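A protein chain is absent from this complex, but the other protein chains hold their places.
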Amino acid sequence: MDELLTILISRINYWVYIILMMVGMYGIIIKKNLMKKIIGMSILQTSVILFYVSIGAKKNATIPIIEHGHDTGHAAVQATHYINPLPHVLMLTAIVVAVATLGVALALAIKIYKQYNTLEEDELIEILKEKEF
Amino acid sequence: MNIIVTLLLICGLLFFTGGAVGIIRFPDFYSRLHPAGKLDTAGLTITMGAIALYTISPFSIEALIIALKIILIAVFVFITSPTATHAIIDAGVRAGLKPWRKEPEADE
Amino acid sequence: MIWQLDLIILMIVIVLGIGALTVKDLLSAAVLFGAYSFMMCLLWAIMGAVDVAFTEASVGAGVSTVLFVAAVFRTSRRTKD
Partner (left out) sequence: MKAIGVILVGFLGGLLIYCSMDFPPWGDPHSPASSHVSPYYIEHTLEDTSVPNIVTSVLADYRGYDTMFETVVIFTAGIACIFLLRVFKAVEPETRLYRHLPTGITLRIAQGGKFPDDSDQFKRIDSDWVPHDIILQTTCRMIIPFIQIFALYVIAHGHHSPGGGFQGGVIFGASIILFAIAFDLRSAIKRMGERLTAFLCALGVLIYAGVGLVCMLYGNNFLDYSALADILGVDRISARSHGILMVEIGVGLAVMAVMVVLYYNLASAGKHDEGL
């Protein structure tokens, strides 16, 4: 039982990010509505970010802000006492870029709705086929 | 001091529980927002007061500053939460939701 | 890094993500996606990534929900699936 619990604790984050990634991919592939596809894309993005942040986590470590006083100077900083900051940096910029690309995706959706008056993928394909012939 | 803090925390959590039960149990939109607006604000104010009290219990200037920041959170929520509830109810009125009556057909 | 709390929030995140994809109303989907982002922010705060959590709280739960609601307001709430 204890071994099972250790395996569960050490792997659960990776499994959850896989489940979330599959949920997002299901939304992108199968849902017909463009807005739902955009939501699925955002879920996939957050799952990747969750993966990156969880590989940087360390046991018995604190947040990556070094404690220091003005008079004590800085004692030797141990790398194992602080969480790995590198994934945080990469993902911090990724989140803000994600919202910018989300804005562009929503702008495209609004443009499509103005042009064809629908957001459903199958109706859009019908309209485009009729135009072609 | 610890006893007072614990009592305040329990009191605040009681308010939160009441709010949650009220949101589930009340029959319609308007009466559901009533516990959400009032009890959550009261519970949060009391809980934040308890945490501020716990922070300054060994008194020092830094602890006082941290406690003031916690009080600021309470003040901010005290202003914004009723406003948000008001805005939601206003949207409900404009969308044409009818308040719940005991016999809906009787007064038609 | 309290793993019990982590597990509970992970469950809530999965439920909210599936809910945001399956609900029939696009406005509800936008609001559920906002709640999903906020739970994600809590998860990162537990893992110690305070900067990422702060960014997600302001970007994911704040601005992107507003953008979704604005886009739904300019298009339609109707969806077939």
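Note that the chains take the letters A, B and C in the order they are written out, and that residue 1 is the start of every chain.
Here is the rule we go by: contacts are C-beta pairs under 8 Å (C-beta built on N, C-alpha and C of every residue); 3 or more make two chains touch, one makes a residue touch a chain.
Predicted model only: the values in this text are computed from it and were never measured.
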### Task
Over the full complex, note down every shown chain the hidden chain is touching.
A, B, C
### Message
Take the complete complex as the reference. Which residues in chain C touch the chain that isn't displayed?
### Response
1, 50-51, 53-55, 58-59, 62-63, 66-67, 69-71, 73-74
#### Entry: Residue ranges of chain B at the interface with the undisplayed chain
76, 79-80, 83, 86-87, 90
### Query
In the full complex, which residues of chain A touch the absent chain?
9-15, 18-19, 21-22, 25-26, 29-30, 54-61, 64-68, 74, 76-80, 82, 84-90, 92-93, 96-97, 99-101, 103-104, 106-108, 110-111, 114
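Methods note: only the chains that are shown with their structure count from here on.
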### Pairwise touch network: line, ring, star, complete, or other
other
### Message
Centroid of chain B to centroid of chain C, CA atoms only: how many Å?
### Response
22
### Task
Measure off the straight-line distance from the CA centroid of chain A to the CA centroid of chain C, and report it in whole Å.
11
### Task
Using mean C-alpha positions as chain centres, tell me how far chain A is from chain B in Å, no decimals.
32
## Note on the structure
Per the touch rule above, chain A residues touching chain C in the complex are 9, 12-13, 16, 19-20, 23-24, 26-27, 31-33, 35-36, 39-40, 42-43, 46, 49-50, 53-54, 56-57, 59, 61-65, 83, 87-88, 91-92, 95-96, 98-99, 102-103, 106, 109-110, 113, 119-120
### Message
Using the touch definition from the top, list the residues of chain C that touch chain A in their complex.
### Response
1, 3, 6-7, 10, 13-14, 17-18, 20-21, 26, 29, 33, 36-37, 40, 43-44, 47-52, 55-56, 59-60, 63-64, 67-68, 70-72, 74-76, 79-81
